[in-house]
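Here the complex is missing a single protein chain, while all its other protein chains stay put.
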Amino acid sequence: MSVLAEFSMSPMDQGESVSKYVARNLEIIADSRVPYRLGPMGTCLEGDWDEVFGVIKQCYERMARDCRRISCSIKLDIRQGHEGRLTSKIAKLEQVLGRELEK
Amino acid sequence: MSVLAEFSMSPMDQGESVSKYVARNLEIIADSRVPYRLGPMGTCLEGDWDEVFGVIKQCYERMARDCRRISCSIKLDIRQGHEGRLTSKIAKLEQVLGRELEK
Amino acid sequence: MSVLAEFSMSPMDQGESVSKYVARNLEIIADSRVPYRLGPMGTCLEGDWDEVFGVIKQCYERMARDCRRISCSIKLDIRQGHEGRLTSKIAKLEQVLGRELEK
Partner (left out) sequence: MSVLAEFSMSPMDQGESVSKYVARNLEIIADSRVPYRLGPMGTCLEGDWDEVFGVIKQCYERMARDCRRISCSIKLDIRQGHEGRLTSKIAKLEQVLGRELEK
């Protein structure tokens, strides 16, 4: 079972620029053993349910130390009998299309 | 700390009508002790992090017994020093507006 | 074709409490002719594509007058040959379950 999760988490009470808080979370993610891929609007993680939500909870606990209001969105695509989908989903689409895409 | 979570979870491999699977999850939610509110596009839960994600994980485990591919989205609004927000957020908005809204 | 859209839109540069800005958007929504339903985490609209996105764009333009950074999420469930789903989706689930739910 591959749990593919894209999530983003931001403080709502720290003004317009929130990169300091997002960078701290990326440090937690990069230091976990869970495979990830960073995008302009969020980070994708792949693992089983507990691995993925373990990392997200750590990020939440870190941000909650400094911030009074936090907004977070998580989107999941869970599929049996598949793994390595951080890269294989895009490769499959390029194969269907017969051309390379911006990524 | 109030963790307000709206989530929706659907099988992607069971055809156009998925109400049987959604109804099973609502049974899990209604039987938990976590306050909830149902809407046309998802269910809102309020609790602490572990309560809320405990219920969502139970829903996932039930659906994964029958379905090979599951799509889920979770949106969180987490705020210190507040609770009862399943109803108070809307009441606050009606007060600011000075009129009642469809809900 | 029924386009059911749940959306939420918040400024990111106006501090922890954003109800003033959300209330303005609800006024735009309530004054449009598009059926809506308010929830703790967002507002559901139902109509055709242009009706729904016309309202959301108006909300964006109003908020962009005062705010330098805006976060918005939109979730769509689009289905042919159905309408009235702001209420019928929940009614159908209650019928499958044989019990009433919190809403």
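Just so it is clear, A, B and C label the chains in written order, and each chain counts residues from 1 on its own.
By our rule, a contact is a pair of C-beta atoms (placed from the backbone, for glycine too) under 8 Å apart; a residue touches a chain by one contact, two chains touch by 3 or more.
Being a predicted model, the structure only gives us computed values, none of them experimental.
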**Message:** Checking the contacts here: which visible chains does the omitted one touch?
**Reply:** A, B, C
**Request:** Provide the residue numbers of chain A that touch the chain removed from this figure.
**Result:** 4, 6, 8, 16, 19-20, 22-23, 26-27, 30, 35-42, 44, 73, 75, 77, 79, 85-87, 89-90, 92-93, 96-97, 99, 101-103
**Fill in**
Missing-chain contacts on chain C, rising order, are 1, 49, 53, 57, 60, 64, 68-81
**Message:** Considering the whole complex, not just the chains shown, which residues of chain B touch the missing one?
**Reply:** 10, 12-13, 15-16, 18, 68-69, 71, 73
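Here is the rule we use: only the chains that are shown with their structure count from here on.
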**Asked** chain C and chain B are one sequence twice: same or different residues at the contact, by the over-half rule?
**Response** same
**Message:** How many angstrom lie between the centres of chain A and chain B, each centre taken as the mean Cα position?
**Reply:** 21
**Request:** Give the residues of chain A that touch two or more other chains, as numbers and ranges in rising order.
**Result:** 68-69, 71, 73
